[in-house]
Each structure stands twice: as structure tokens, then as C-alpha cells.
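See below for the structure under consideration.
FYI, not all chains are in this one, though none of them got moved.
In this document, chain identifiers A, B and C correspond to the written order of the chains, with residue numbering beginning at 1 in each.
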Amino acid sequence: MHISEGILSAPVLAGGAVLTTLGTAVGLKKLDYDRIMTVSLFSAAFFVASLIHVPVGPGSVHLLLGGLLGIILGWGAFPAIVVALALQTIFFQYGGMIVLGVNGFTIAGPAVLCGLIFRPWLKGSRKQQMIAGFLAGFFAMFLSALLIGAALYLSDRGFLRAAGLLLVSHLPVMIIEGLITMFVVTFLAKVQPEILSLNN
Amino acid sequence: MIDEPFASGSTLFHKRDTRVKLVGAAAISLVLALCSSFLVAVTGCIITAMMLILSKPDLKLVSKRIIGVNIFTFFIWLTLPLTYGGSETLTFSMFNLSMDGIRLAALITVKTNGIFFCILALLATSTTASLGHGLEKLGFPKKLCFLLLFSYRQLFVINQEYHRLLRAAKLRGFSPANTMHTYRTYSHLFGMTLVKSWNRAERVHQAMLLRGFNGRLIPLNQSPPGKADYFFLIIMLLISLFLAGLSLFCYNSL
Amino acid sequence: MTSDQPLLELRNLSYSLPGKNSRLLDTVNFRISNERIGLIGPNGCGKTTLFQIIMGLLKASEGEVLLEGKTMTGEKDFRMLRSKLGFLFQDSDDQLFSPTVLEDVAFGPLNHGATPDEARTLSIRTLEQLGLNGFEDRITHRLSGGEKKLVALATILSMRPKLLLLDEPSNNLDPATRERLINILRGLDQAHIIISHDLDFLASTCTRLYTIQDRQLIRCKQKQVHSHEHIHPYGDQPHQHGT
């Protein structure tokens, strides 16, 4: 889910750039050099996830997994996601340099928010973990779609209905994101709970 | 597989310093992204297309990438003419197509592709490694640049690990469908990839410690841009200024 | 299926590494029905590559792979083939991805249409067959190297393959587990091809030896006595001689 270059208006692009700069700055500040390798590897894993096709209906979608990254890395997810998006621009020319601010905020913002909200739930029972995983995955994607819609609408009021369509058409994808995030979270809780920092 | 197919070559675009290319790409992208007239967009698109041709890319690959980049444009063509509204309409049997919507979709398409050509000619002709260093020299935060460089290095290792696991699943008869089993399997494959990444991060961190890493990353010097690089930069900036000027002129004459 | 039709046949198989001109394998011919075959050869000679071609993971540049007399052509054929041939990877970490042992062993049967109950019963039986009783709920990732190898074998055996392709199964095993694996392999009904550098292991589990020499798969002369004599200490430590 990228907005490509050449669609948004100047104020929206500027707003996105400012917000992403702020978020990245906070994320970097909280990230000490001892953890830089871990964040790098998860950033790379996030990139790899975006290449995974998962079948939905007759077609297939790419995974996003912002919520999952938010749960694992907290604020660190912000720079991690921005870096992964930059790599996508370099490798596949998805997105672009100017729109990176908006794309960064629409994906990383909800990821961090959902991470902060749902992470505490992971300390609970297995059922709570599952619910937290699903909701984090679902809402991170939902909010991303909402923000993308808002960015479009703020750029040109004529985008209103297109933005609505975008949101609705992504509903199935949000459910898949929720399910996959849920399964990955329970997988991690079982196999290597340290990743979710549940052990200390 | 992930690759950098445009980065190898010896055209004048490949030889230029990455800092210069980054600044040039940002300037041209910015002007094109903000312009609102067809004349500017088309002129810009023609210029960047010529730049792209000068960088001698593999045209088959370019056409593949164009498809990927235009998925969003496709969505816009699908929706805007039907939903944009406005007074002028074009009636097609049962559909009322908005002229404004069509005009906007066309403008966006030209802009998106113009910027795509520019990125392909200027950025894809460098390796990600040198782009990371270029950003660092341009004053981007060191931590962010190292994050970019380390992720880039690990990308391939992790992608390989994921694909080896996927292969194991396929060998055991896994074929994706719309089932819970499929989603669970993908989650397990990706979850295991995360577990391995996490453990690898620990080992790589140890490797850094063993080589004296103490919380400070020291970059190697890069040779400064040469005369040809500055000349190139001036041309890129002139192109941006020209497009910006044209843009203002069109705006005022409206 | 006539009696002289082999289970698996390779006809004039050739393979070049992508981007290289020279061939790694050149017009390989081979047939196996219910033999137990060992495959030995220096590092990088193409043993693993041969297995990957058989399983349809790599595409031969020339020649054919035949299963029960039928030439495998597309991905669909190879999907069928994969349900009948079990491939044990060199590195078990590449093969195991489910959180628990039971889920991993049941994964194959589930994909091949078993109901969850059948898959569970089958998996537990397979684990018992390998002496892994009580391993069902263990976390796969946390098993020791030898246990992982045995569980990886279980994930393949639970699919009831007709032929096993085992890539260096005795690698990184401690002596006790190695012994156990030998006994397990001797007790199985299936035909197998085992890649190994460990001649004693092959001698205990195989009846015929092949090697890859000059890009060809060649049957070794049987029971050729051979002796090394070298000046080095602790010759009773497991070791390996380079090429």
C-alpha cells in the first residue's frame, strides 16, 4: 500500500515529511547502538514480508505486518519501517523520495500506535495474546488505509469517494493481516518469547 | 529474487557521485510532484525519459517495473472518472465519466511515470550501499544510514532463509489456498524467519563487539565529488529550475 | 507397472550452473527400484544439486526424470512426485518451521488430504517408530541438533514416501544419535539414496555405492578393500580427508 509519487498536494507532502521526521527522530533516539543490529534485521524481515504473496479470494496480496513490527520494536518500528520503504523505493521504485514522508507516516504511525496499545496485552493468557495480535494487525492496516484516504482527500476533495473505495476494498486484506499477525505472535510467544520481551 | 539490475553499467549516470545524483533526483522529483499543468508534466516526463535512455537500462526490465509502479495509477483510472464529479461529463452508455476526473488521472499518470524515469536514471544506477553512504554524507542521521546499510546487507540472508523454509513446505505438499491452514503456514514460515533473524542479530552483534565496536560507528571517507559531478549537478538543478519556472508561468497564465 | 520398470529413472540428465558454461552434471543415467544406495563424492561435485533436480527444485538443462515410467514435465508432475519421494535436507533448520514437533510432522499428511485426527494418529505413530515418544509438544526450535535431524526425518516418513533422498543425514550427529539413525534406517522398508562423506555410515546402511566422477554418476566397484595410512594422532576421532 503505497501512494505513488505525483498525486498528493504540497501541504500534505510537507505534513507527511514533518511527521515522519519527528517519528523517526523519536525512534532513533530510543534506539541505542546495542540494538541497532536487531532493528536492522527486523527491518530487513519487514522488507521480505512485503514480498510474500498470500492468497485472498481469487487474487493475492502482499503482507504489510506493520502492527507486528510495532509490537516487537515499539518506537523502533518507525525508523525500521522508513528504512524498509526507502529500500523498496531503491529496489523497485515503489513510492518515491518526495512521497516517502507520507508513506512512512501512514504505515509507521499506526504500527507504533498499535504496538504501544496492544503490547501490554501479550503478558496475558494465550487467548489474550491471540486477540491482541489480531487487533494489532487489523487496526494497523485499517488506520494506514484511513490515513492514506485522508492524505488523498486533503490533497484534492475529489478523491473522497476513491479514498472510501480504497478503504473498503482493503477490508479483506485487513482481516488477513490480523490473522497472520495473530498466528505470528502466538508462534513467537511459544518458540522464542524473548523476541516479544516476555521473559524479563 | 531481489537484485539491483540497473546498478551495473558504465554510462555517465553510473559514474556520477551518488550525493550529486541524490540531490538531482530530489530536486527534479519535487518540481514534478508539485506541478499542476500538463505542459510541465509532459516536458518533465520527456526530459526524464531521455535521461533514462542515456543510462542504457535493460528495457525489458523497465517495462516490468512500469507495471509495478502504475498499480496505483491504475486504481486511480478505475475510480476517479467515475467518482470525481464536476460539471463536465462524458456519457458512455450507462456511465457518466467526469472530464475533470479523467484530466486529473491523466496528469497523475504522466507525473508518476516522469518521476519513475528520473529515479530509475539517477538512483537505480547506484548500488544501495553507495546510496546509503551518499545520504550519510548529505547529513542524514548516522544511525538511520547505518540502519539502512545493515538492513540492506541482511536482506538477502533473510530472504534466502525464508525461501528455504518455503521450499521445505512445498516439498511437503503445501499449496496456498484461501484456508486458515494457509494463513497459519505462512505465519509459521515467517515467524521462524523472525526467530532466525533475531538469533542472527545476536551473533552479528557479537561479531561487531569482537572487532572493537563500542557504540560508535565510524564511517570511511569517500572521495569528494569531482568537476564532472558538479557540472552534472548544475545541469540537474537547471532542469529543475526550468521546470519550476515553466510551472510558475503556466500557473500565472491560467 | 511392469516389474522391470524402475521406481525412479534419470535419463541423459545434464545440468549447468546458471551463468556458467561448463556442466556440473553431464548425461547422467540412473535407475532405482528398491535398492539402498549410498552416494559419495568431494565437496561441490553436485550431489545436493542432483537431489534438487530429482525433486524438481532445479530444472535440468537436458534429459528427463521419470517416476514409475512417467516423464515428469511440469510443476504439476513434480508435485505428484514430491508426494512419493522424501527429501531430507542437509540442514534440519531449513526443514522445520512449525512451533511444535507434532504440528511439523502432521504438516505433510494434512496437505495431502488427511483429516486432523488421521494426521495426528499417523504423526504420533511415526514419532514412536523413531523412538521419539513424548516429543509431540516439544518446541521444534529448541531441540538439539540430533533431535532435530530425527524429527526432520519423521516429517518426511509421515508422508509415507516410496523413496528417501537423504542429504548427509549423519552430519553433526553425536555418536549415539548416529548409531540410532543407522538402526532406524536399517529398519525402514523404503528404498533410499544417502549422500554422505561418512563411509562407515554408508557401509552400514547401503548395499551399493555411487559416486560423481567427471560429471557422471558412477557405480563404485563393490567391496573394494581400501586402506588409508596416515601419520596423525587420534585417528579414532571422527575426521574427514579433504580432496
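As a convention for this text, contacts are C-beta pairs under 8 Å (C-beta built on N, C-alpha and C of every residue); 3 or more make two chains touch, one makes a residue touch a chain.
If you're wondering where the values come from, they're calculated on a predicted model, not measured in any experiment.
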Chain-type multiplicities in the full complex (formula in displayed labels): A x1, B x1, C x2
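The rule is short, and it goes like this: only the chains that are shown with their structure count from here on.
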Of all other chains, the one whose Cα centre sits farthest from chain B: C
Whole-Å separation of chain centres (CA-atom averages), chain B against chain C: 43
Chain centre separation in whole Å, for chain B relative to chain A (CA means): 18
CA centroid of chain A to CA centroid of chain C, Å: 41
Contacts with 2+ other chains: residues of chain B: 188, 191-192, 195
Two or more partner chains touched - positions in chain C: 99, 141
Interface residues, chain B side, partner chain C - complex: 161, 164-165, 167-175, 181, 185, 188-189, 191-192, 195-196
Complex contact set, residues of chain B against chain A: 2, 4, 25-26, 29-30, 32-34, 65, 68-70, 72-73, 75-76, 79-80, 83-86, 100-101, 104, 108, 110-112, 114-116, 119-120, 123-124, 128, 131, 141, 143-144, 146-148, 150-152, 154-155, 157-159, 162, 176-178, 180, 182-184, 186-188, 190-195, 197-202, 204-205, 208, 213, 215-217
Chain C - residues contacting chain A, complex: 99-100, 139-142
